[in-house]
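Shown below is the structure under consideration.
Here is chain A:
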Amino acid sequence: MILELLIGLCLLGSVVLFVTPNRYAGRLAAGWSLLPLALSLLMYAGFSGQGNALLGGQLAYETTVQWVSLGPYTLNWHVGLDGISMPLIALSTVLTTAAILSAWTPIEERENQFYGLVLFLEAGLIGVFAVLDFFVWFVFWEAVLVPMYFLVAIWGGPRRKYAAIKFFVYTNVASLVMFIGFFTLVFGLGDSIASLDMPAIAQALRAGELGSLAGVGPGTLKTLAFAAMFAGFAVKVPIVPVHTWLPDAHVEAPTPVSVLLAGVLLKMGTYALLRFNFTMLPDVAQQYAAIIALFAVVSVIYGALLALAQQDLKRIVAYSSVSSMGYVILGLVAYTVYGVGGATFQMLSHGLISGLLFACVGVIYNTTHTRMVDDMSGMADRMPVTTSMFVAGSFAYMGLPLTSGFLGEYFVFLGTFHADFPGAAWFTAIAMFGIVIVAGYLLYAMQRTLFGPFSVKTAHADGGAMRTDGGEGSGSEAEHDIDRAAAHDIVPLAMLLALVIVLGVAPEISFGMIRDAVGPLVTAGGAG
Partner candidate 1 sequence: MVAVQFYLLLSAAIFCIGLFGILTRRNVLFFLMSVELMLNAANINLVAFSFQYGNLTGQVFSLFITALAAAEVAVGIGIMLVLYRNFGDVDVTKATTLRW
Partner candidate 2 sequence: MPTRPHLNLGSHLLSGLVAVALFAVLATVFLTASFGAPQGFGGAQVTPSIGYAMFDLSGGEIPSDSFLAAFEIIDLVLLAALAAAVMLARREADGKLIGIESIRTDGGRPRDTTSASDTDVETEPNAAADGDGDREGAN
Partner candidate 3 sequence: MAATSTAFAFEVAPAIAILPLASFVIALFAGKYLPKGGALAGIAATGGSLLLSLWIALTVAGGATYNEEIYSLVTTPNSFDLHFGLLLDPLSALMLVIVSLVSFLVHLFSLGYMNDEGERGLPRYYAGLGLFSFSMLAFVFADNLFMSFVFFELVGLCSWLLIGHWYREEAPPSAAKKAFLVTRFGDYFFLVGVVAIFATFGTTLFAGPESFPTLAEEALAGAGGGEAGGGAGELSTFGFGPGTWFTVLGFLVLGGVIGKSAQFPLHTWLPDAMEGPTPVSALIHAATMVAAGVYLVARMYGFYALSPTALAVIAFVGGFTALFAASMAVVKRDIKQVLAYSTISQYGYMMLGLGAGGYVAAVFHLMTHAFFKALLFLGAGAVIIAMHHRQDMWEMGGLKEKLPVTYYAFLAGSLALAGIFPFAGFWSKDEILYEALIHGLNDPLLLGGYLMGLTAIVFTGFYTFRMVLLTFHGEPRTHTARNPHSLGWSVKVPLVVLGVLATVIGLINMTPVAEATGLHIEYLHTWLEHGIPGLTVEHYDEVLETVAGYSAASLSPLLPAVLSLALALAGAGLAWALYSGPDPDHHTERLGDIRTLLMNNYYQDEYQVWIAETFGTGVARLSDRFDQSIVDGAVNGISEVSLLSGDRIRRIQTGIVSNYATLLTLGLVVLLLSVGLAGGWFL
């Protein structure tokens, strides 16, 4: 029942926050978010699952209750964790707390609603990662959209309404496509399943019990379903060419929301790809591995190139997310321990790092009210701590060793290079070039914004707080940090950075359980 408690805590917190006066909402939300955080970490520490959730593994914190029957199928409340979902749940709770803290400064109106929605979002995210019954899972999957829509549309930037509706409709369409694909499989399975329990379906599919549906044979049916689900999840990930909602959403979203969006929401897509496409239909995935890898590589390189062309710091990070998520796809398609496990690790790692970078951009934006690279330079002079965090985060993003970013990518490369599908080595080698481009745009952005003589060009910088004269050259750095970010802005950054480094130095903390969970998948689906 502990998972229910976790989700319930978030929902209850959400309700409580909606009726909390605005001035206390931020603090209450931060405090409250510690509860699920602590609980999830306790669960993490006491995690005892084994194997893959869908392939007959031993689940941790499992509950099953019957809910509805839908024609011949029962829908159950079935939750449980394996080594893939547990880290992602921890990621969600960590990033929620970080996002809430980093929202204290920028969110200045309707705070109670904001934090209420954030906690609601957290509940949805945890649900997505925990639930193992398709329909209930889908409820959570869709439920995540709603708070996100509000968060972007109410507290976002100037084009927030456009961005929010684009995100909303785009991802919703994708969900529907995926839904249709999945139910094609369900009906193709016919009588061999009696519920929409994902493990049951996965095992039935892998046992080859797919029949034909509406005159379409099992082989084609599989391929069609795979394509539909892949297309659906690809939007969420996002994979080029269905990525265009992402930069808009990121740019317009308030920073704390970007943190969650990049940190966890994108992971929903890859998580679902892993759970559905790659676990349930490994044969199709391997048959079309080269095509999928092509999508992945294009995402990596094209996303990075797009990031290179941007002037808005948030857009840079947003596009680089497209690039980074390409690595995840590449790892998944490899069907090796390092490939799939690395992809999962990269989800975690990217969640932390992109969250960190967005939060940094947010801190800078709070002070300067601009995110344009051209509008500022020498921020390091005034905001040394934030700058350090930004630098550290950027290098982690570039895959600097001893940060999780390096290991995530490295695992993927290791896993994919010798994968079975044709051209795996070439795809990997090309994808690796992403690390050069990512270094290019991040270094460029840092050089332009953080270093050089200090200046900020913005129409509405905080009055006298920022001096734009470039400052004088004496005294210590700290004295010049007249707009030093508040402690509550720095804490989430430090928290995330610490995790990035811890995971980079001791990856076994999570890679152990991930490896355990992906093991059955790859031994059944490909070479170790």
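Going forward, a contact is a pair of C-beta atoms (placed from the backbone, for glycine too) under 8 Å apart; a residue touches a chain by one contact, two chains touch by 3 or more; residues count from 1.
How were these picked? Simply put, all candidates are chains of the complex that A comes from, given by their letters.
The model shown is predicted, which means the values in this text are computed figures rather than measured ones.
Undergrad: Out of the listed chains 1, 2 or 3, which is the one touching chain A within the complex?
TA: 3
Undergrad: Within the complex, which stretch of chain A touches candidate 3?
TA: Listed in rising order, the residues are 166, 169-170, 240-241, 243-245, 302, 305-310, 336-338, 341, 378, 380-381, 395, 398-402, 406-407, 410-411, 413-414, 417-418, 425, 428-429, 432-433, 435-437, 439-440, 443-444, 446-447, 450-454, 473, 475-478, 505-508, 511, 515, 528.
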